[in-house]
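Only one protein chain is missing; all other protein chains are in place.
A, B, C, D, E, F and G are the chain letters, set down in written order, and residue numbers restart from 1 in every chain.
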């Protein structure tokens, strides 16, 4: 059983496409991810009390989210890091750097026009894919189970 | 399945409240803890022979207890560290420091009046909660299992 | 002697401001940094042979740059990570994540308007500063040498 | 050259006594410590902006202080952790736990009446001393340089 | 259950011999391995796009293969590293070095005539075997399960 | 489920006593151990070819044994290290040192007359027991499972 | 001051070329290397007693050599790994694997015709150079010291 962490963009259905592709191929994979609902994620720390200052509201929620994401990254075998063409997405680059320092293999998923700004992130990646289908193909190859008693 | 270590105060029922709240929500969590019966814990090493000197009795018992707590801390995903308003509770702060150095995420649980003396402990924590209910809410959020094949 | 790594934005003189401020205060600090000349950095791998494909040119140069930056990050005591208001700057977020996983303390330096997109990066930071002067003040405090035989 | 970190109580002159004793004996030791002036330490983060909420003021200052203390603990060979008879001193117990998890040897310094509440902290310590003079004697023995070409 | 990684030569049936021998003896072992079909392995990265330059085609495929092999090596308890008498087989020596640095025990499998060129690889190995049968005998001994409640 | 490694003396039935005591108490423990039959252990490497020189015969067998013992030590939660009153038993002291460096908690089991020669081994141990029954009592206490959802 | 380990082929003067090129450029580099005299290296263990069996002579000498090389690799910032067109050179591939597992950046130095057999070694390398001059150029770039107080 492989454990794969899906990091990054939350505004398209790339996670679902990868998961469905892997299910279709019966791959022995468990997927994990940050909470991907934007508003829920931003409010993750609100239960601990309201903040007047936005910095601290963001800070509290990000730390609650980090309990989840940090644990998932440390337990994963492979991370897929998706960069969309919009928004800063610094959390995706941050998680790629976190993976790199832990020597977790990760694959980036992004369009051709992002090659230059992502060059440092790709320098530590194991592969760059342009479509979720390519990710599914790579995973199919990587997790193939040839021999086992 | 998440593994959560409950550290600190043994004179109130905060552990039970958190466990019941998580059970009520069917969260996939295993809880671990030091032995929380005070007298039993103090006597943990007595089976190895009596001591005339209290320092060594405490020393032996604490080391026997540490076999258990050290193992549980190293295996946990998250620790909850509770500080009551009474007593020194240096073991709770010690375990928070142990978690910090191992990069284990921990959440503190304490009243508002302890903010200042706990500032260093909170500086490395992922969150501060005032009630067991808040802890349950945070755990519910953190362990939510969105996607899995 | 402290070793501080300066990460991120290359289009303003924030590095020089911090270095001059520290020199003015005679702080015992060695600074390191990626090569910050944009064209030189992009061409770092060109000596190894031309590439027809931009992805591989970027890849080669980024890896040559990473020999330098990875070594400096691992040797530093503190990193300062600067985000300007323009450009993707994914390498800065990547290096912050790298520091986080290595438990290297880092301080972010950015304007108030970037609070929300940087919330995950700040969740693992030791401090957020808005100006190079604040960084100098923090460093002055942190590296103060009270006692030594 | 040995590097020794002095942790804990800031209301008596135990640091100075140890340093003077070691100087008197010409021991090859560099001492490090948190900033020990109470008000200065509490205000360590104030340069980054005022906070209306005490929790966040303490949080910011503690993190700035942690840049210093974390670096010193990781670089030290031995820590001395002092517990006075007053105050919570949770930061001292926290730093002892941090040392324990990093396998840094530490020696506690406290009165006999604190034996029971400090039993877990002492279970991981290399020694317990009651006076600064005893610490000096132990250091004199430990750092003795018998043979060297 | 033991996890054994089979590294190296892909032109003889040594993997099958070891697996059959272990199956015959009902040993509780899971075997893992790189993808051993030469053409498939060389083409592992082709799905990500064609390359005009052979270096980059090899590079992409090797990195995709490394996602698999690196994960398997890090999860294995023991590696068997086979060197045939032909070809460079630098990947086998590379994986032996990788095991050595991770302190993973490995056993080499090669003919007597390769003793001298493999002396550095054997200096870090736990054993040298000449035949798959010897490997099976060693595994039978190593994984024997004497006592268990 | 706890994993306990039984190290040391092979000429008395201390292993069986501990295992039976734990079985009697239904403790959730898996025990591991080196191969404890003396002649079998000395011959562990013989299948790899005869040696004319005793040093190399011992060397080969010890390395084959180390594949097993090293793996078991790294996977254990607790080690019990038994020293009898006869023989050198340097392998027991070696394994205690190995545990100490890995921060694995271990308990020694030996008679009172061995206190002085074992003082360094005991300085890093979590407890010293004189009888297998005491070990069973300690394990009963340590692995007690108070709370679990 | 940078520390660079020169690994691999001993039959050409590539080490001297790199060293001279760095000296000419006044680069702040210390170079280390295995003992490169073939006969001396093969005889490294002979002082410990003669062996009748070549395997053990090689084994003893390789381990003595490994005391040196292992220490140098662990202390280096960068390794240069040279593959000539002749001989097995498994020790070079072994050391590359060792570097990879330790996350030490390394650069390979080899002719174009070795691209395919070295693809796994290059997949973990930071760069591939064809000439010592290219290595000198890369080092000149990497160790450039822009800013320092």
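Please note the rule applied: a contact is a pair of C-beta atoms (placed from the backbone, for glycine too) under 8 Å apart; a residue touches a chain by one contact, two chains touch by 3 or more.
Nothing here was measured: the structure is a model prediction, and the numbers come from that model.
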- [ ] Based on the whole complex, identify which of G:12, G:30, G:54 or G:85 touches the chain you can't see.
- [x] G:30
Task: Sole residue of D:49, D:84 or D:105 that reaches the chain not shown, by the stated touch rule - done: D:105
Task: Positions on chain F contacted by the hidden chain, ascending - done: 54-55, 58-59, 61-63, 65-66, 83, 87-102, 114-124, 128
- [ ] Considering the whole complex rather than only what is displayed, give the residues of chain D touching the chain that is not shown.
- [x] 2, 77-78, 105, 107, 126-130, 134, 137-138, 141-144, 146-149
Task: Touch residues of chain G, complete complex, unshown partner - done: 6, 15, 19, 22-23, 27, 29-33, 35-36, 44-45, 47-49, 60, 63-64, 66-68, 70-71
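Basically, only the chains that are shown with their structure count from here on.
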Open item on the list: Which of these, C-G, A-C or E-G, gives back the C-D interface, meaning over half of its contact pairs coincide by residue number?
Closed with: C-G
Task: Inter-chain centre distance, chain B versus chain D - centres from mean C-alpha coordinates, in Å - done: 24
Task: chain F residues counted as touching two or more neighbouring chains - done: none
